[in-house]
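Take a look at this one; I'll ask things after.
Part of the complex only, each chain left as placed.
Going by the order they are written in, the chains are A, B and C; count residues from 1 in each one.
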Amino acid sequence: MRARIFVRLKRGILDPQGVAVKRALEGLGYGEVRDLRVGKVLELELEPADPGQVRSRLEDMCRRLLANPVTEDFTVEIVDEGGRPRLP
Amino acid sequence: MTEAEPKVTLDLARAHGLTAEEYDRIIRILGREPTFTELGLFSALWSEHCAYKHSKVFLRRLPTRAPHVLQGPGENAGIVDLGGGLALVLKMESHNHPSFIEPFQGAATGVGGILRDIFTMGARPIATLDSLRFGDPADPKTRYLIGGVVSGISWYNNCFGVPNVGGEVVFAPEYQGNPLVNVMCVGLVRQDRIFRARAEGVGNPVFYVGAKTGRDGIHGATMASAVFEEGAEERRPTVQVGDPFTEKLLLEACLEAMATGGVVGIQDMGAAGLACCSAEMPARAGTGMEVDLTRVPRRETGMTPYEIMLSESQERMLLVVARGREEEVRKIFAKWELEAVEIGRVTDDGALRVTMEGRLVAEVPVRALTEDAPVYDKPTARPGWLDALEAFDPLCLPEPSDYERSLLEILAAPSVASKQWVYRQYDHQVGINTLVLPGSDAAVLRIKGTAKAIALTTDGNGRYVFLDPYQGGALAVAEAARNLACSGARPLAVTDCLNFGSPERPEILWQFAEAIRGIADACRLLEIPVVSGNVSFYNETQGQAILPTPVIGMAGLLEDAGWRTTQWFKNEGDRIALIGPEAVSLGGSEYLGVIHGRLAGRLATLDLRLERDVQSACRGAIEAGLVSSAHDVAEGGVAVALAEACVSGPGEIGAEVALPSAGRADLTLFGEGASRIVVSIPAKAQRHFEGLMQEWGAPWRFIGTVGGDRFTLKVGGSVVVSLSLDQIAHAWRTGFERYVS
Amino acid sequence: MRFGVVIFPGTWSDCDFHYVIGEVLRQPVKYVWHRDTDLSELDCVILPGGFSYGDYLRAGAIAGRSPVVEALPEFVARGGFVLGSCNGFQILCEAKLLPGALLRNECLQYRCQSTFLLVENAETPFTRGLRPGQVLKMPISHGEGKYYADPESLRALTARNQIVFRYCTEAGEVTKAANPNGSLENVAGIVNEGGTVLGLMPHPERAAEAALGSTDGLLLLHSLIGVLVEDGSFLKR
């Protein structure tokens, strides 16, 4: 069973990395980028289990360790073998 | 004045941390109710953090003048003369509350703030030091905090490119809910290039430079002045995020702009951001300021005037530029890819006038925000609990059955053990000035282009101050100066960071007042001016205050960098001498804490004249070229100082020492007292050394010899400790790491 | 030999290199702004340590696409030397002037400490004053210094003797314990095929004066400018 977890800075929190990368892209001629934010993605391979339960365990992991509640939001996706998200 | 803003009431003022009396005072000053934005300005500038309302009357007792002081307290940082047209800028700041809420960003932005305080004076930062306090090392929360704080400091320091050359890490349960993160920075400036945070020259344009403004840290200043409660975690969204890269660009751009002569005054937007700058800069110059918030670069949409004024977004500065030089300044910031926007001008009417989209949102006399801020002389009271603590006699506790084990336990105590795990994460060499790296009593940095060097240290012992605030305060100064003496330096100046609980409690305020009295007396006798500092009150959780912790940052001068001395033994056959008095106490000692789990007793009496003579004697011997190593005897007593001298250097070397008995062996080995230094000298220098000690009138005695691969201690003729260097080194090297990795 | 020390936004070892070249070695040296592309006045370009562009995205990534770096291939083609230390090494790899990449330290922490380097190739212009097997003492200071190259590239590097320095013990043993960042095969520094572009994670400029603990870093610069070092064991260029 596979899942991915996105951890990103909360809206409104400065993302200096995003700003620097956006500016670098502009310098390379990619002016079409209006906004860019950099986050983390964790790709997990899990023991097979009931998807609903897996989702709630993953959310627990995020709250307890993977995301910093002060500065970050997270989303959890259970994905199929091709890497496409399954609907909840 | 604006429809959208909430109506200001007493309740709203209270929610902003203002008292009813303070709110009345505002109405009296303005002759009307404040607008919402004005309320924000008052609440920020009248907060404890900005106004020092509870501490001001006590801080006046500190000696701040000396012929070499070029700038005392009152500016962003203090400045002392180094000779040859150079000056040293120094300042220390706390970032305790933010670091508890978000350790990584809290500590990182703490570094960012203190760096700006230094380069806003026109100086290039040349070193930082960090003084840290945490709770129970075995608690997972502590590990999380240390990990976050150290990596935050590491990230900001290293990315910015300033060496971190020293500091402290101390553990005590009293810091569990309220860790301390104090950072000191020193910078170097040419005396003809010193800048001040003054808005001089009516009509001069005011420039906003650096990062854009977001909703970061709004209310940070008031938050830092509020006692922590359960549920404090909910205040989290106010945490600021640092960008050391932008700060580095800001440093280069500011110094370049200052060098053109086009900059009149400059201040960093730190606590209370634009509000603080736009009030303090004209207040210092006796002018006024007009600011149009419409022009302030923003990161977010829909920001209100209140939010823009109070935002604590990092990496921003306010500049007053000489009229006619705008283009020059703008070009320099553009070169460094930074925003520089004219947002206002200096006026002559003493008012701060803030507009947004053509509307006037605040109009306040700048003096009202600064000089007219309330000052309190609140009652102090000696806490009753001290009687029982003082009455406790440590010698009623059983003597350890195994001194070797006790010594190893103390060496492995995380407050005593090696902090290499911390400082190897900090760049401590960038700038290629660091002659003595972290790991000795004080760091030493050369001043390029001269024969001179400076020595830097931070010191403070909350246990001592808790048991005896007056002596504890004085001891912190004495120890810092002693650390400098051991490295061969003469103290130049102090910057302090005074971390205490709530000043609204008479016992806490008494601790504060007494500690300051101690600091002041020590500084006066040792002739070291206090040139800058910071007060951090309200360090408590649920009514539980931290140990009162004044941290003393001190800078010293070595006229000849060649005098620099390190703490570790170097040569087989060197004689070991102990300079200083015999009198020690187990009261408040590390031994009592580690082995017996107690914090009680009386401290050994500090004799400041003796302290001065011991330091002079040590420095005299160093300057005469007689000393191979010098190490301050501090936490853990002489046994720990000697063991550290054996294993803290690049190579390990043993020692054989015989101490006269001072009563029980635990008192002799682990007793703590001021004014003591362990030095090693080549045998052939012995005569000369004896003569010098005589001259300085410092008590001293030879106690042993360097050499071999064991550490042996005799007390009153019998061997109480005989350990291999491996055993000692292992205990001391792994004691801290075992908790953090 | 005329040196140019490049400044990117966020560079911080620029002044240190400038000082060592100008004040310690007394060689002509100037700063080069990252937007400059005219390197015709220079014989050696130094890419110093620091956090160019904050090291955001990947260390050296953004600087690796800057105008001055884009001008380097031509500079090298006409015989110029390039020395990249720390962030400079990362930039050279990002710009593909050197093979491989520098990953986050395996310990996941920044490391500032003294290291020992085993000289593997004493034939390059930067090392001809050294002996193969010689051990140098030089500090490191980085968070992303773990050298990585795919097995094939690594084989090629080894075959062509492009690995110049490996982390080792004081006695010259290449051990796991002597590897501060998890670098593949303890690689600390490599050169391009021509031997004229050197990248290394350690800081030679911090090991250029006895007062700072080592002068071994000077040996690289001495080799380059052709001053006799050691006991005259190599010939002046």
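Please note the rule applied: a contact is a pair of C-beta atoms (placed from the backbone, for glycine too) under 8 Å apart; a residue touches a chain by one contact, two chains touch by 3 or more.
Nothing here was measured: the structure is a model prediction, and the numbers come from that model.
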Unique chains shown once each; full-complex copy numbers are A x2, B x1, C x1
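Just so it is clear, only the chains that are shown with their structure count from here on.
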Roughly how far is chain A from chain B, centre to centre by C-alpha average, rounded to an integer in Å?
38
Which whole number of Å gives the spacing of the CA centres of chain A and chain C?
36
If a residue has to touch 2 or more other chains to count, which residues of chain C qualify?
53-54, 56
Can you list the chain B residues in contact with two or more other chains?
243, 245-246, 337
Over in the complex, which chain B residues touch chain C? Could you list them?
151, 154-155, 158-161, 243-246, 248-249, 336-337, 423-432, 434-435, 446, 448, 561
Looking at the complex, which residues from chain C come into contact with chain B?
9-10, 12-13, 15-16, 19-20, 49-51, 53-56, 109-113, 139, 141, 143, 203, 205-206, 208-209, 211-212
Interface residues, chain A side, partner chain C - complex
16-17, 20-21, 24, 27-28, 38
